[in-house]
Every structure is written in structure tokens, then in C-alpha cells.
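Structure below; questions to follow.
Omission of a single protein chain aside, the complex is shown with its protein chains in their original locations.
Here the chain labels run A and B in written order, and each chain numbers its own residues starting at 1.
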Amino acid sequence: MSTDMQTPVQGRPIAESRGDRIRRVLSSRFASIFALVIAVLWTIPTAGLFISSLRPEDDIRASGWWTVFTDPSFTLDTYNYVLYSDSQGGGLIRNLVNTIVITIPGVLVPVAFAAMAAYALSWIDFKGRNLLYIAIFALQVVPLQMALIPLLSFFSQGLHIGDLAIMPAWNLSGVNTIVQVWIAHSIFGLPLAIFLLHNFMRELPSDVMEAARIDGASHSQIFRKVVLPLVTPAIASIAIFQFLWVWNDFLVGRTFGGGEATRPLTAVLGDMAGTWGFGWTRLPAAAFIAIIVPLVVFLLLQRYFVRGLLAGSVKG
Amino acid sequence: MNISALADRFGLLVIGLVAFLAILLALYGLAELASRRDRSRAVATVFLAPAVIFLLVGLVYPAVRTLVMSLFSGDGTEFVGIDNYKWAFTNPDALQTIANTAAWIVIVPLLSTGIGLVYAVLIDGRRGERTYKALVFLPMGISFVGASIIWKFIYQYKASGEQIGLANQVRTWFGLDPINWLNVSVLNNLLLMVVLIWIEVGFATVVLSAALKGVPTEIIEAARIDGASPSQIFWRVTVPSIRSAIIVVAVTVFIATLKLFDIVRAMTGGHHGTDVLAHNMWDQAFRLGNDGRGATMAVLLFALVVPVVIYQVRNMRRQELEGR
Partner (left out) sequence: MSKRRIFCLAAAASAIALAAAACGAPDDEGEDRGAVPDDATDCANYEQYGDLEGETVSILGSIRDTEADEMVEAWSYFESCTGATIDYEGSGEFESDMKVRVDGGNAPDIALFPQPGLMANFAADLKPASDEVSKLATEGWTEDWLNYGTIDGTLYAAPNSSNAKSFIWYSPSFFSDNGYEVPTTWDELIELSDTIAADGVMPWCVGFESGGATGWPGTDWIEDIVLREGTDLYDQWVNHEIPFNDPQIVAAIDKAGTILTNEEYIYNGTDTISSTAFQEAAYPILDGGCAMHRQASFYGAMWPADTNVAEDGDVFAFRFPESNEGDNTMLVGGEFVAAFDDSESTEMVRQFLASELYHNARLQTGPWSTARQGVDPANATTPINQFATEILTDPAVTVRFDGSDLMPGEVGASSFWTGMVQWVDGDKTSQQMADDIEASWP
């Protein structure tokens, strides 16, 4: 666009040519439309789910959700059923409780351990530090599906070398198997958490650390009093990431839990439709119950999420 | 849900949290002891021990086991050398799976990042920017299982009668025949990708939009004074200044795409030519009883991420040189 290069140098072009103006207005109008289209397109699917969840089940089967605009008909029956029914195809309230009980430690444990590890990897000098960090980074790609069987047999059979039991079998049952779910989630969340926190911690100004050390602070004191307060945004963002992951998990909960009694919300979603898939009309309500909590949390904490993620990894 | 069931679960939660706190305090005490004697190695050990033990048990051992299993037969009893790899690169279904995965890892990160970037630029500074952002960001909080249910209401197909899937309803409005979207090969792959893109664009938008705010306005102003057009500013100023954020987004989406399994599982089950590595790995190992082939698919998955790891390592080296 060589013509543009010839326009006057003083601030905004004073005498904008007509062509340029049209182009500018057009592009701004185009921009508005494009942004609006994307926003609408992105919202329609979720809106469709929400509307479907409020429709009578027979209607869901018979017509599309958009027909409510011409022929409105709403009910809370499906919500009532999926939340409180005693049937196998409902009673999500118990799964909601399971999900909450699973999620809290499933977020706290890996974030705490990752913070400690990330500190050691970024501010304590020891041999093989970089190698260890790279190894942990690479672990991000191990598909967790392949870890299910070995980890499960670790819990159910313990760890033996020959006849020597290094760790006995856990023999947990019922509700207590949730402990296994906590540990599994912690393990699978660690590599990403360590990676992000490490990125963030390395960026801390070294003179602050130096000063603290000269003042005689030990590593554990520096970690607690200097580093932790400074990396709070990063920790918040990783906690949100991990929260989403644990809440939305489908495999870990059903594998390491003790059956029906401990299943989290997302894991039962797929099973709700019944043996022959005939109860799929309940899925919108069930799915909406499952997604509303992470959505609200996510939207509320969006700012922290971005701040932490960005500050940690932008440089490079 | 009765009271005792609630008490059981929350009781366990409280016990678990107390135990965890005790462990943290114990570790902290140990680290303090080691710090006093100024033993960096010992301190590092205490700080790293929990994470490293977890990772060894839960990820390193399984990864090694997978590598070994990929050299064995389906039931894991017979050593077959590289037969499984030969299968992966000669069997038409396996090749199709690999080809699909290749398409996924190119298209999804590219489109997610691209749309996210354009959208972020377009809404930057616009009135209602936060609402715009939130609307697109929403899907990011939805599970893959939830997303699959949502999109069934888009792709749903009925041979005749009233449509309940939006996409076919739109076709019907235009007088076209409905299509059974998810059974039409090649197209169905793209439609599954759309679901993931729908989820990831929000992530890209939010991260890139924040990065945009970090671009000093003076630079853009200067470019404008120099008479650069909006598109020139975009390509020559904006994109280079947030290059690293773009890379972070692309890499994150890349890894998520590679590991994607749930959408395919829930929507097509990998049939009709829509299988991808992560799903086929699951299918082979857990449904078809071919542990060896499943493990092979997992190893191919690792292999695809190696370039990203190498990139990251080089990046770190460079930072190391620049930083200290």
C-alpha cells in the first residue's frame, strides 16, 4: 500500500482521501459485524442446551429447541428428575457432592506440591536441575489413559519388588476410594502446574532473592515470605486450570473411585441415557447442572486466570 | 441423599485436608532444618520429593511400561519386536487414524489461534469488550462430555420429519435435504474439529487480548503517524510484539488437540473414518484387547510432541543465556 506511505506525516492524516475514508469505515463496520457474528455463533450452542434443558422431554424428542420462540413450553421436571430421583438415571445431587469432595483436594494438593517443586527448580542450585525440569515438562504428554491401569494396580496391589512389599495394598472401599481419586488427579495435574509456575518464578527479580538471602533468610523462609506472595496470581491461574480439569474429568473419577457411590458428575453424564440410549432427553438438564459451576467460577476468576498464565509464559 | 452419606463424604474431605496440612507442615519443618545447615541439596530434595514421587509412580513408570508394551503382542505375552509399528504404518485404518490426527494438530491450533487473534484485535477497546470476551470464553469451562452433548443438538439428524439438529434445520429452511453430518467421511472430521475449536478459541482470545493490552501504545501510535494502514499495523507491529503469547497459545492448543479423546469417543466412537491417535489408543487397548497396538499408538503420540519439547528446551537455553 504505497499510497498510504505518502500521506502527511503530521498525526492522523488531515485530509483523508475519500477512498481511504470509505475503506476505513467499511473495515470498521466489517470488524463490528465479524465480532458480532463470532460472539453469536459461539453462544448459540450453549444457549440451545440451556433452552433444551427447560423443555418437556417429549418436545425435545419431537422438535428443535428454536421452536420455543414460536411455541413456548417450559418445565423444570427434567431438572427435578435428574437431581433428585432415586433412579439410576437421576439423583445427580449425590454426584454433585462427590464432585465437590473430589475437587477441593484435587486442586489444593497438586498446586501446593507444584509450587514447592517449581521453587526448587528455579531458585535452588543443584546438579541436574535443568534435566529434571525438562523431564517434567515432557511428562505433560503422557496420555493419562495409559497411566490408568498401572496406577490402579499400584493402589489395589501395592508395590512389590520380588516378595518384598515396599508398599502394601491400600484396600480402600466405598467412599474412602475418593482418596485414590485425589492422588490420581494430583499426579496428572503436576506437570502442567510445575511448568507454568516454574516459568513464572524464574521471572522474579533475582535482586529481591539476593537481598533476602543476604538478610539471612533460609530457602524455606524465602519460599514462604518472598516467593509465595509474589506468585499468587500464577497460583490462582493454575488453581483455576486444575479446578476446571478436575471438575470436568470423566475418566479418573470412574476409574479410581469405588463405583456408583463415588462417581463424579461428569462421569455419570454419559451413562444417564440408559441401556439403549433412550433417555438422552435428560442429558441437557444434566449437562447444564454439570457445567454451570465451572462456568460461573471461570467467568468470575477470568482476570486472575489470564494474568497468571500470561505473566508466566510470555517471555521467550 | 441422606445425612449420613453427606457426613461420610464431607468427613473424609475434612480428614483429607487436615492430613494434607500436616504433611505440608512436616515437609516445611524438614526444609527448615536442612536450610539451617545450609544444605541446598537437602532442601531441594525436600521441596521436590512429593512431586517427584508422584510423577515416578503415576507417569514415569506408566510411560516406560507403555514403551515396553508396544513391543509385545495384543495380550502382552509374546515379544513381537516392531510388528505393532509395522501395523501402524501399513494398516489402512491405522494410517487413516494417523492422517486424521495430522489434520487435527494442524487445523485446530491454527484456526483456534487465528480466530482468537483476529477476534481479540477486533474487540480490543470496543464498547462491551468484556461481554464479547466472556461469550466466547464460556465454552472453555465446559467439559468435553458436556460439549459433545451440546453439539449433538447442532449435528443431530433425522431422515424425515421435523429436524432437532440446528444445522439440518438451517438446511431445511433453505430447501435442502438434511445430511447425516457425522456419518459423512472427511466432512465429519472437520465437524468434530469445530467442537474443539469452539472450546479453544475462547482460551486464545483471552490470552491474546491480555497480551495486546501489553503492547505499548506509543509503538502503534508511531506506526500510525508513519502512515501505516490498519492491516500493516496488525502484521508488522501487533503480531510481532505478541509473538511469544501467540506461540504459547498455539503450543497449549496443540497439546490439547493431540490428547483429544472424549469428543471423538462421545460423538462418533471413531467410526466413519474419524478416529484419532488418542482415541484409537483407547479403543485398541481397552475395547479390542490389543494392548500392544494401543501402546504403539501412545508411543506415536509421544513422538509427535518431541518437536515441541525440543523447542521448549532451546527456548530455555536461550533464556538461560539472556537471563543470568
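Quick note on the criterion: a contact is a pair of C-beta atoms (placed from the backbone, for glycine too) under 8 Å apart; a residue touches a chain by one contact, two chains touch by 3 or more.
The model shown is predicted, which means the values in this text are computed figures rather than measured ones.
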Sole contact to the chain not displayed, among B:Phe20, B:Tyr61, B:Tyr85 or B:Tyr157: B:Tyr157
Candidates A:Asn80, A:Asn130, A:Ser206 or A:Thr232 - the one touching the absent chain: A:Asn80
Residue, one of A:Val179, A:Ala193, A:Ala261 or A:Ala287, that touches the chain absent here: A:Ala261
For subunit A, the residues touching the chain missing from this view: 76-77, 79-81, 83-90, 148-153, 155-157, 173-174, 254-255, 259-261, 263, 270-279, 289, 292, 295-296, 299-300
On subunit B, residues whose C-beta touches the chain left out of the figure: 74, 130-131, 133-135, 157-160, 180, 183, 265, 267-272, 282, 285-290
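What we mean here is this: only the chains that are shown with their structure count from here on.
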Subunit A and subunit B, separation of their C-alpha mean positions in angstrom: 11
Contact set on subunit A toward subunit B in their complex: 1, 4-13, 24, 27, 31-32, 34-35, 38-39, 42-46, 48-49, 52, 60-66, 91, 93-94, 97-98, 101, 104-105, 108-109, 112-114, 116-117, 119-121, 124-126, 129-130, 132-134, 136-143, 145-147, 149-151, 154, 159, 175-176, 178-179, 182-184, 186-188, 190-191, 194, 202, 206, 218-221, 223-224, 244, 247-250, 266, 269-270, 283-284, 287, 290-291, 294-295, 297-299, 302, 305-307, 309-310, 313-316
In the complex, subunit B residues that touch subunit A: 1, 5-6, 8-10, 12-13, 16-17, 20, 24, 27-28, 31-32, 35-36, 40-41, 43-44, 47-48, 50-52, 54-55, 57-63, 65-66, 115, 118-119, 122-123, 126, 132-146, 149-151, 153-154, 162-166, 169, 198, 201-202, 206-207, 210-211, 214, 224-232, 244-245, 247-248, 255, 258-259, 261-262, 266, 278, 281-282, 285-286, 294-295, 298, 301-302, 305, 309, 312-313, 315-316, 318-320, 323-324
